[in-house]
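Inspection log for the structure reproduced underneath, given as structure tokens.
In this view, the complex is presented without one of its protein chains, the others remaining in place.
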Amino acid sequence: MPVTKVLIANRGEIACRVIRTCREMGIPTVAVYSDADRGALHVRMADEAYCIGPAPARESYLVVEKILNAAKQSGADAIHPGYGFLSENAEAAKLFQENGITFIGPRQESIVSMGSKTAARIVAIKAGCPVVPGIQETMSDEDLLVEAGKIGFPIMVKAAMGGGGKGMRLAKNVEELKAGLPRARGEALSSFGDDSVYIEKAIVQPRHIEIQIFGDQHGNYVYLWERECSIQRRHQKVIEEAPSPHVTPEMRAAMGEAALKVARAVKYVGAGTVEFLADSERNFYFLEMNTRLQVEHCVTEWITGLDLVKWQILVARGEKLPLTQDQIRLNGWAMECRIYAEDPDKNFMPSPGRISFLRTPAGPNVRDDSGVYEGCEVSMFYDPMISKLSTWGPTRLEAIDKMRSALGEYRIGGIRSNVAFHEVLMEYEPFRKGDLHTGLLDKPFWKKKEVGPNLKFAVAAAMVAELDDEERRASQPAGSSEGKLGAWQHWGKFNRL
Amino acid sequence: MPVTKVLIANRGEIACRVIRTCREMGIPTVAVYSDADRGALHVRMADEAYCIGPAPARESYLVVEKILNAAKQSGADAIHPGYGFLSENAEAAKLFQENGITFIGPRQESIVSMGSKTAARIVAIKAGCPVVPGIQETMSDEDLLVEAGKIGFPIMVKAAMGGGGKGMRLAKNVEELKAGLPRARGEALSSFGDDSVYIEKAIVQPRHIEIQIFGDQHGNYVYLWERECSIQRRHQKVIEEAPSPHVTPEMRAAMGEAALKVARAVKYVGAGTVEFLADSERNFYFLEMNTRLQVEHCVTEWITGLDLVKWQILVARGEKLPLTQDQIRLNGWAMECRIYAEDPDKNFMPSPGRISFLRTPAGPNVRDDSGVYEGCEVSMFYDPMISKLSTWGPTRLEAIDKMRSALGEYRIGGIRSNVAFHEVLMEYEPFRKGDLHTGLLDKPFWKKKEVGPNLKFAVAAAMVAELDDEERRASQPAGSSEGKLGAWQHWGKFNRL
Amino acid sequence: MKRTLLIGKETHDVEILRRDGETTLSWDGTAEAVDILEVGSGNWSVIMGHKSVDVRLDGLKHSDPDIQGFRATLFDATYEFALQDPRKALLAAASGAAASGGPLTAPMPGKVVKLLVNEGDPVSEGQPLLIMEAMKMQNELRATSAGRVSKITVQEGATVETGGTLMILVAPEAD
Partner (left out) sequence: MKRTLLIGKETHDVEILRRDGETTLSWDGTAEAVDILEVGSGNWSVIMGHKSVDVRLDGLKHSDPDIQGFRATLFDATYEFALQDPRKALLAAASGAAASGGPLTAPMPGKVVKLLVNEGDPVSEGQPLLIMEAMKMQNELRATSAGRVSKITVQEGATVETGGTLMILVAPEAD
């Protein structure tokens, strides 16, 4: 199957990520965009761009026919779905293929098998991969309450069609389950267009460890080691790393083989991730399989030196996997921090708005995958993740110290971000020690630094800024807006009177 | 020797580079700056900053006493000299050591042995390392003309105390030698404070290949493979890569061993580079040894995964080299483009001024080591190199394609740069094939693209910019400067009337 | 220029003086020379006693229009503080303490998914009041102190802008 022009059915950092690899491979790219995204970075970076409708994703990025039309009109012979949106939509994959367009992702049958989290559990069980105790199907709230009693609390509610933590709720008892179910269904509906949920026994202080796998159309499979994604907030991954500080070489091999069992069972083609929960005794349980590229693929790229998007394209073209299992390197340690437009001081409330200033870290072993630029709008319509900052070091602590330093260089104006939160995390002793579990952030450790040795410097700058402002106003006739206005335009909203 | 607070006796990108590693190691840093550099990036990044005098380097960065005073005043117990300035000044190294301050560089005796290029040749010959035929000492113009006749043309004139191509001139015959000598001496004097020059036989179409070596205080030595730096203009390196497409494993081992012979001969401690010229038959000749960190150390960091500045600090502390020769990896390929403030369309004339806009490339396997920021002044007093862009790929061509793509993302406003020149180079067939030699850029291949398929888009933008401007002026009373002025301030100098 | 620095629960008297090209910062009466340079709009390089700190300043809206809020991003931390003209502070103090309670406003643009209280309900500190959806996440807005819901000004399903009033709360003693 030729891949000579790629339409990216996505936006934000992942669309930019895919465009970069296509550029290097000499493959032209086609962006699609909603009305809210005319000025988005992926539109600026792509070779072509097609508007596909209004801002709500349901009316643009999620409308399969509009994506298909853009592909046909542009002559794109392949579609890269990124993550989210249509990436795990088997119907979309089928429709593209029927129209002679290569879907850069697994076969639709694999998506179907793994798309329903309950069906996926059954596949895993049959393939001989350990799973978390729970129900095998979706059911009504009433039935779920009955089943929960049988499994025993704590219980985890999950969206059947879900992923990325959306629609997920922990319930410690019946009351919490009753309260959580409608909210989980609400999020599931708005995120995946389906309000089915299922329940599993919740593992105590579990670690989220996942295996990156790759398959080709010739029946070859490799696993590209593990990532640990235990640092989560509201079931959303916040920090990912590779390898995992919990995983021994034996456990790595066992998890890799277990993951490949699932991949083989569904004749998996392309990039996929088999997610596991692990307990403190290094038992691991199949959680789900994500049939797409993950947000956190960067850390795997750091430690293997591979370009996973390039591999996706090679495999979609029908080529064999470039390397065999014994040729895959595991080199050093990588960290990734997801940079969100959110306010850590206000319960991580999303903070959309215009990015008035942006400087990203640079230097050795620092990688910034951004979907934004200075002057752009972070829209309330889409995910608040604006960038992924990743670092590499020969050892875990060197990667962490590199990250701490890189975060210190980050400057975002106009919106709030979680950069300062990540900075505190990089200095948090349980994190540095590698004692991770998915509830680590439940214990409040984050507190805004109110005073510190350098506060005086910040106040000095603010005082001079005020003084400059005052002198400027004093020297000008009333009502005039001349002078340094341009440089001060982002201060406009803070005028006193 | 403790290294608990480091003064960086330099400016620009290398000062920022050293600060980043110190930060990650938890070592406080002290910047020094001239009057012209109060707003420079290294001053903003360091923990402390000391002004050391007027803009000309001779009155600030080159004044050993001022650096020493700043170190004493700040309590810095170590000085990192970067490259250039005092990095190969044995007197400075001695003075610092006498004052109890660790010089993060080799012993002064090594600097002296290698500082005079003529003396270095003698050391290399004695150590059993092949050298280019030439004279062993400096002499007057008259004597040099006589010796040149004996060696035979073409002849290369070099500054005895030089490095970095300053004061270097190729002479194909007596007339060119007569004309070139005073200019070479002039540059040598202004760059190194010494107008001594010497001559060597010029190798035809030579390749510049150098070995990165490291020694510790315990007599251990390793070589971190080679870099090829054949792409030069006016004897200034423009592009560097590692490894070299010319070097076979056998040649690599032979060059590495030859380099270590020189290093051992001078009991070398720290990071050093032994430069060789190689001919098409893979003969190689000792050229000189640089007793400091090189500009192009980044490409070695990419392929080895090591932090050379960190190694310098570890060695200065008296620690043993962290790895032995058989533990050093050689992984993939790295490219580095030096980004200069210069105008390729005007014979690469330096282009100092204010950087009105700056966006640097990002994404996987791209590294930008910058000494500037948007809004800063590129001063006429110092080297026009503003940044180093480096990329990595599993193969040479992948690293080149990555670089081509990264250069495409670079945006510099307000000053001219050589980015477009590098872009053309990345597509130049002899370069892509790896058929390099130091004269490759003598043949004119660079030509500004005057028309192209996307010109129309640029003109459309310019037309709308003009239209906006016209409408704005039409809608405002004469003499008023209100409205979009702020946003347009960098257009000020282009007002018509 | 004199200001009262408000940070957390602390206050400090700060004063900046610029004379003959020299700038002096006085902090609770202790003066120190400061070398300060604007290195870009909102970006400052500050050197005091040879210590160098790079400061990114963003303005923050304060509920009192006479107070200027700031967020300062430094390499080591992010600080939030506010500066108040001490003369205006005196005026404000003279006019009496602000009434407790007040409007609950939308902290971001989004959609009201669910109201969790009714008009007239008493609420305790931290009690969820309504759920807003923005950027694909559902967020609970909670009461910052105990009180009573005096009026609800939005309906479920409504789209609101940042700062839009959602409901009015009154302090318990106002009942």
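The first chain written gets the first letter, and so on, giving A, B and C; residue counts start at 1 in each chain.
Quick note on the criterion: a contact is a pair of C-beta atoms (placed from the backbone, for glycine too) under 8 Å apart; a residue touches a chain by one contact, two chains touch by 3 or more.
The model shown is predicted, which means the values in this text are computed figures rather than measured ones.
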item	value
In the full complex, displayed partners of the excluded chain	A, B
Options B:Lys72, B:Lys346 or B:Lys433, residue touching the unrepresented chain	B:Lys346
Per the touch definition above, residue among A:Ser74, A:Gln232 or A:Gln312 touching the missing chain	A:Ser74
Touch list for chain A against the chain that is not drawn	31, 38-39, 43-50, 73-74, 373-376
Where the missing chain touches chain B, by residue	166, 183, 186-187, 190-191, 234, 341, 343, 345-347, 349-352, 356-357, 380-384, 408-409, 411-414, 419-420, 423, 448-468, 470, 487-488, 490-491, 493-494, 496-497
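By our rule, only the chains that are shown with their structure count from here on.
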item	value
Chains most often in contact, by C-beta pairs	A-C
Intercentroid distance (Cα basis), chain B paired with chain A, Å	38
CA centroid of chain A to CA centroid of chain C, Å	31
Sequence positions of chain C contacting 2 or more other chains	43, 51, 75
Of all residues in chain A, the ones touching two or more other chains	408, 487-488
